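As you look at this complex, bear in mind that one protein chain is not there, while each of the others sits in place.
Entry: chain A
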């Protein structure tokens, strides 16, 4: 079924009786050419691009819960391409270009809104670092504009510019960045993959990975054994558990990141605003809620909830930056499981076990990567060669030390990103 304005009008006049489910609910087959473990954003986009770019349709996505029930439905929906290091830069640039064509390609309204991302700076040194980052973004072919204080004041008049600790001196403005409706991204890719023949199998938890003489042969699941020529692990915060089924130990530590939403308000924050020095960022959803968050709680966790010290810190940082939000009431908060890698950059690579592939380490930035991660992982699964835009995301970079992508320059070490 194709969506269009005409279709909405027609269904509105005929009692909305013509809508059909957007994907099937198939029983798992005995065997597939490729099995993707994990029906989140990255797994679904991988399946979609396998079918669309490579004509591989004998593919299953195994999801232990339901489509859109994991991190893809629990994030703060920010899309941007403002990375500074080779390896990351071209990848996120590639992803942003895919985002820009996504709604037309999927025939699905993901509410992609290029409202702009503004990173604030508070010192001459930080401004210089942003000038460098902005130049890297422009060299990559993306957009970056340095705003001085007067220009920033015109865009964000509501900031408290003159706090003693972090006076706001300006910002790096990335106009093509913005937000998207996260659920719709999962649903759009799911519908696109399903319509091309991919089986999306929900409530199907993988409990084992079958390996014979160094080669993957299939998976054991809560719905029976499924044979597979190739298996891709795309399970974000649970990467260590699934990889352990194949005897692998990963350079991943799972941490909790909290986020918060207020009651709906009239439009007041037009862009995504990040206050790095205070560990705070914010945008306003199309429904009106202020969506904001801060840093990791700072300890390994699978609890999907955080602790109060970080809640207090985020609220303090928000109040310091924009006191006007103080009367907004927080409706809810939650925590997600982040697959933190030692250098803060992801892995899209083979594993050393023939036919077993790995996609993980997205830390707290996986949402914006959904299109390119799937696009590049599908390329690797289909051709056995890394996609040019993701060639730096090697698993062995931690062993060799070559090609570490430490965007924050804090050191390639757990617990520093």
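Odds and ends about this structure:
In this section, a contact is a pair of C-beta atoms (placed from the backbone, for glycine too) under 8 Å apart; a residue touches a chain by one contact, two chains touch by 3 or more; residues count from 1.
By definition in this document, contacts and distances are computed from a predicted model.
Choosing from "Putative transcriptional regulator ycf27", "Sarcosine oxidase subunit delta", "Tripartite-type tricarboxylate transporter, receptor component TctC" or "Simple sugar transport system permease protein", the protein name stored in UniProt for the chain missing from the display reads "Sarcosine oxidase subunit delta". Touch with the chain that is not drawn comes from one residue among A:2, A:165 or A:249, which is A:249. In the complete assembly, the contact with the undisplayed chain comes from A:298, out of A:18, A:247, A:298 or A:323. Residue-wise, the contact with the chain that is not shown comes from A:309, picked out of A:309, A:323 or A:352. Residues touching the missing chain, restricted to chain A, are 238, 240-241, 244, 249-254, 298-303, 307, 309, 342, 398-399, 413-415 (touch as defined at the top).
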